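Omission of a single protein chain aside, the complex is shown with its protein chains in their original locations.
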Amino acid sequence: MNRPPLPRIMLEPLVRSALLEDLGRAGDLTTDAIVPVEARVETVLVARQPGVIAGLDLARLAFKLIDPAIDISIAKADGAAVAPGDLIATVSGPARGILTAERVALNFLGHLSGIASATASIVAAIKGTKAQIVCTRKTTPGLRAVEKYAVRMGGGHNHRFGLDDAVLIKDNHVAIAGSVTEALKRAQQNVGHLVKIELEVDSLEQLAEALDIGVDAVLLDNMGPEMLAKAVAMVAGRAITEASGRVTPQTAPAIAASGVDLISIGWLTHSAAVLDIGLDFRG
Amino acid sequence: MNRPPLPRIMLEPLVRSALLEDLGRAGDLTTDAIVPVEARVETVLVARQPGVIAGLDLARLAFKLIDPAIDISIAKADGAAVAPGDLIATVSGPARGILTAERVALNFLGHLSGIASATASIVAAIKGTKAQIVCTRKTTPGLRAVEKYAVRMGGGHNHRFGLDDAVLIKDNHVAIAGSVTEALKRAQQNVGHLVKIELEVDSLEQLAEALDIGVDAVLLDNMGPEMLAKAVAMVAGRAITEASGRVTPQTAPAIAASGVDLISIGWLTHSAAVLDIGLDFRG
Amino acid sequence: MNRPPLPRIMLEPLVRSALLEDLGRAGDLTTDAIVPVEARVETVLVARQPGVIAGLDLARLAFKLIDPAIDISIAKADGAAVAPGDLIATVSGPARGILTAERVALNFLGHLSGIASATASIVAAIKGTKAQIVCTRKTTPGLRAVEKYAVRMGGGHNHRFGLDDAVLIKDNHVAIAGSVTEALKRAQQNVGHLVKIELEVDSLEQLAEALDIGVDAVLLDNMGPEMLAKAVAMVAGRAITEASGRVTPQTAPAIAASGVDLISIGWLTHSAAVLDIGLDFRG
Amino acid sequence: MNRPPLPRIMLEPLVRSALLEDLGRAGDLTTDAIVPVEARVETVLVARQPGVIAGLDLARLAFKLIDPAIDISIAKADGAAVAPGDLIATVSGPARGILTAERVALNFLGHLSGIASATASIVAAIKGTKAQIVCTRKTTPGLRAVEKYAVRMGGGHNHRFGLDDAVLIKDNHVAIAGSVTEALKRAQQNVGHLVKIELEVDSLEQLAEALDIGVDAVLLDNMGPEMLAKAVAMVAGRAITEASGRVTPQTAPAIAASGVDLISIGWLTHSAAVLDIGLDFRG
Amino acid sequence: MNRPPLPRIMLEPLVRSALLEDLGRAGDLTTDAIVPVEARVETVLVARQPGVIAGLDLARLAFKLIDPAIDISIAKADGAAVAPGDLIATVSGPARGILTAERVALNFLGHLSGIASATASIVAAIKGTKAQIVCTRKTTPGLRAVEKYAVRMGGGHNHRFGLDDAVLIKDNHVAIAGSVTEALKRAQQNVGHLVKIELEVDSLEQLAEALDIGVDAVLLDNMGPEMLAKAVAMVAGRAITEASGRVTPQTAPAIAASGVDLISIGWLTHSAAVLDIGLDFRG
Partner (left out) sequence: MNRPPLPRIMLEPLVRSALLEDLGRAGDLTTDAIVPVEARVETVLVARQPGVIAGLDLARLAFKLIDPAIDISIAKADGAAVAPGDLIATVSGPARGILTAERVALNFLGHLSGIASATASIVAAIKGTKAQIVCTRKTTPGLRAVEKYAVRMGGGHNHRFGLDDAVLIKDNHVAIAGSVTEALKRAQQNVGHLVKIELEVDSLEQLAEALDIGVDAVLLDNMGPEMLAKAVAMVAGRAITEASGRVTPQTAPAIAASGVDLISIGWLTHSAAVLDIGLDFRG
């Protein structure tokens, strides 16, 4: 899969905000008091856990925006798997800038690598099936674009990015419309020709109704592997099938084996633990 | 403990950004296509897991900024414990606005309640000791103020908020200064009279050196309970003692029993899973 | 068609910026010098040309953000057709605020109504055919969301809103990929399941190649009505067909008669003249 | 006439916003999926219509902010006249960046060149008279500074830039003040010594009244050439004379021949069609 | 003189920024720790020095943006003279909000009232002459609009607000142009009809040259009263005359007596001391 980075113009505002959040009004009191302006160090970003890296462009920007004289040399690019102790990058140059930017760089890198790593592990768990792992809109406020990027780095794929790039009809929409049929018809009449429509169904009856009207994708909510297999059979290729609902690494293989096209998982972006990465002085 | 909310002026920019991130350029395609402008609903925010609530002001703002006609009535305030099925709040009014704002409201509420809940469980684990649980600067970029607020809602306390509100001398600062003594002296000479100084120590030798010079607090890094107890005895009240390093609910009681004043935990803010909260239509 | 307005949270930043752009550093010198603070007026927004209205929410916000005491009462809502002399709205209250906000309100209203009116006239020109009129990404920088809204108010539909909500493979992309087939395959492999793919074709050969691989929509670039009809016949319902390329009200009917699903027109958003609307004092 | 460009600090926020508006949350899906990171192209910006160029600094910034490695070489500077087929600039370097920035660059360049071209054609229509063409405050929200710059590139001149850099007393101000005399006196008493005062008059009676009090400029609203000539004679050099009101290339020469100093035209900025400029791959 | 306030849309961003600057990431630690949420107080803004008030709208906004329940009742409006002990306004309501907003409110009010008071005292010193006191562009970065407003409240008038609302040709411009004549001609050729031109002259020779070409105003730089009187006589009403250069309350009367129209003073905005205003609890 092609995995282009996000353009700097999208990342820079995030990194500037994060640095200013940490610097506050008085800057880095500790480093300013203790570290001479001429001190230079060579440091390494090192993985302390196995996982997959994501977010190096944000980390790099954090160092560069504090001091353009800091030099970053990448050993493991975004998307690379790391083992504990692996060198990810060297960061060398003025000691003050490196120490001042360190926490922000690590906060981005750890957070996004945590998402990439969680994604990679669930992708590995269903290897051999045709199912793809996709994320959701359950993201951390302000970080959606980069969190979805991290999912891609972990080998996952992206569901819609917001309320405006696809239609996803949920149970509450159906309830208000009165029926699956009515909800689908309203959607078809009102959206542009490049907008896909997905519908959440809770039962095979709803699924049948949706297939009668026609739909691009169906979200099969909280169904067990057997019911999923029945749904997949019913759909028979007429729509993309997505399984959803508290998927775990344990339950994923069975779900994937049901033949669904996609498995969507909210915790990739809302609950993945950070990947432990440290910045160490090189002896 | 007194737990005042954050002023709206601090929260509003976060919520506006999060809503615009979700609305994109075209707004809520699904709701706009399906839900009539006059439809009104009554919905409930319900806990699906046990935990502690935090972030209701952000959730409320999400609804209000989309449509001021939406009515929110709080049943469980920030800081309250909830059991699965507990009603947290009712949200009623125009259906469109409620459905459009739902995900952003839940993203804030789930994220902050997750932090509050994680904090509360570790606070409970050390109940009966004098130790306090504190968070770190390992926060999600852009959300530090509200994540630290969530820690308070869970019964924890806050470490410094940024690089500029206290001095925390880490191993790398000591390495550059040449010694604990030199690092402490530089800090004392350079910071204002309302700035406290904390020093990270890895050994009892470093601790002794720090106590000789004088320091407000010592961060005892990655020490086991026995060594912590020795450190506490050495300090003998001359400084605040903070234990740090991969604390888990399992290891916390023994650490707390060592007599330290504080236990700092990064994962409260960087790795706590969301608290599962749903928005349900009331029948 | 359902035509919900854009939420205020999306409009307010645009209107604030426009007002500050006009107020500069010293505010409305003329009105401040001449108009007493207690003066009140009743004014009317009146159409000076036939057309279709769009942008009243922006105009209303312009008045309200300058002075919340200004009262706006809408006679012709967005999407309504007007004849010269038709009353669109009354605007009454403090004279100062009304005169200060007038130009910004009219700039938004005239610009968006111009787009809606141009759209409506071309929609009328192809009435009776199944073709829909759609806009493009050739919009005024900063105003894309509201210009696309204006197209909807004029009875048109929206093409994609940006680079990120659908794939549109143009001739240059095909040139780099080497072939239509290769370009389509790369797109299919790399985008999410809710992203539609459209391909620009210049010839029936390219069209045949695209249909072999499968594609959601085809943009038939700069083809005359006869060639379009052939293309539509070749497609035979397997993809949405879009005609594009310097469409005018004169050429539109023949293009529409070719059977295409969509006709896209850049000048709706980049070159439509404003609709002439005035603010008059009521005698 | 001296025609300095606008400083980058004024242009950069506009271009950043426009790029982010187009990139959305997911970036350029099409290019990212299809174009290899190492692909390089040489492209040309070519005029498809006769006209006058304006906005190259904005176009250049659009490319540079996406990828600083893109090289732009200008063949026709802002203010230059072009014929169909004329090379305006070459744009070469990384294919991805060029394709991603293309639309934003062209949207700025086409819009501003459209304004410059419309201005140039009306300037040409009145050549040989002493009249100057000036724009108004009827500009596109957010783009006033650059639209007024485009008018200058087309050989026109600028009226005031906002409510705060000069006084323009309109009919409604006169109505509230009660008389031309009273309105002018209030203005003279209240504004600073570097603020000029212009008054809109509808009749020769009002003009006489204004000249009695003294005024820097008079806006002669909606008068025909004969009445304009009478007004110019009455003014006899005591004030700058400006003709206004639905001026067209057809009516402009007669208006200019009346002897007025200025002819102001709203449609230069609110209704000029874009100049058609394309970005072509060089074979 | 008519002294309208600045519209809220211009003030609100300044006050929001100032509040967030003071609140930082953790808010008002002191008040949050000590003051119960239900505590209510009645406080008074009281002058501790004689002076003239300016900035009440900013102070009011500071309180209202922290808590809309705070009630402000104005006793002395902007522009009013106060004696020590005079009540300026009462501020009553929730104690927390009042204490949290107090410093920001006072910082604005003290700073602007300081400027108004300095202006008023120099205006008083030259009473009886025809000279007006005007400010300069030597303002505090970010506060130009409100500082110039404060000058108006003190009875002064405003020079240009920025580089773009009038031409002021200084010695360095003349040096580059080669002569006063050449500088003036370039300016006349290049600026719009509503832009006034002022020229700084250091000698009567330069003044004569300027008057030959024609100019709207002349800045007579660092001339003593006698030379100023000569200059005024030479000008003989053909241009506005402005005296400039380290004017003090002591030297102002003689300068004013020279017959100049304007006396411009930088220290009104860059060096005026704050007016001492306190917020006291009412007994």
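A, B, C, D and E are the chain letters, set down in written order, and residue numbers restart from 1 in every chain.
The criterion applied here is as follows: contacts are C-beta pairs under 8 Å (C-beta built on N, C-alpha and C of every residue); 3 or more make two chains touch, one makes a residue touch a chain.
Keep in mind the model is a prediction, meaning the values are calculated, not measured.
Peer 1: If I'm reading the header right, one chain is hidden. Which shown chains does it touch across the whole complex?
Peer 2: Hidden chain contacts in the full assembly come out as A, B, C, D, E.
Peer 1: Per the definition of touch given earlier, which of E:Ile9, E:Leu65, E:Ala120 or E:Leu143 contacts the omitted chain?
Peer 2: Spelled out, the listed residue whose C-beta touches the missing chain is E:Leu143.
Peer 1: Which of A:Gly27, A:Pro225, A:Gly245 or A:Gly278 touches the chain that is not shown?
Peer 2: Of all options in A:Gly27, A:Pro225, A:Gly245 or A:Gly278, contact with the hidden chain holds for A:Gly27.
Peer 1: Where the complex has a chain not shown, which of B:Leu23, B:Val91, B:Ala116 or B:Val134 is the residue touching it?
Peer 2: Of the candidates B:Leu23, B:Val91, B:Ala116 or B:Val134, B:Val134 is in touch with the missing chain.
Peer 1: Touching the missing chain, which residues of subunit E?
Peer 2: On the subunit E side, contact with the omitted chain comes from 14-15, 17-18, 21-36, 39, 41, 95, 99-100, 103-104, 106-108, 110-111, 114, 137-144, 161-170, 172-173, 175-177, 183, 186-187, 189-191, 195, 267, 270-274, 281.
Peer 1: Suppose we count only contacts with the excluded chain; which residues of subunit B make the list?
Peer 2: 1-2, 132, 134, 157-161, 164-166, 168, 186, 189-190, 192-196, 198, 216-217, 240, 242, 261-262
Peer 1: Contact with the hidden chain only, please: which subunit D residues?
Peer 2: Missing-chain contacts on subunit D: residues 2, 4, 6-7, 9-10, 144-145, 148, 158, 161-162, 165.
In the analysis below, only the chains that are shown with their structure count from here on.
Peer 1: Looking at subunit B with subunit C, do both copies bring the same residues to the contact (over half shared) or different ones?
Peer 2: Both copies, subunit B as well as subunit C, present different residues to each other, with under half of the numbers appearing on both sides.
Peer 1: Centre to centre, by mean C-alpha position, how many angstrom separate subunit B and subunit E?
Peer 2: Here subunit B and subunit E have centroids separated by 44 Å.
Peer 1: Measure off the straight-line distance from the CA centroid of subunit D to the CA centroid of subunit E, and report it in whole Å.
Peer 2: For subunit D versus subunit E, the centre distance works out to 33 Å.
Peer 1: Just curious, how far off is subunit B from subunit A if you go by their C-alpha centres, in Å?
Peer 2: 22
Peer 1: At least two partner chains per residue is the criterion; list those residues in subunit A.
Peer 2: Residues 2, 21, 24-25, 144, 158, 161-162, 164-166, 168, 186, 189-190, 195.
Peer 1: Graph shape for the chains shown, where an edge means the two chains touch. Line, ring, star, complete, or other?
Peer 2: complete
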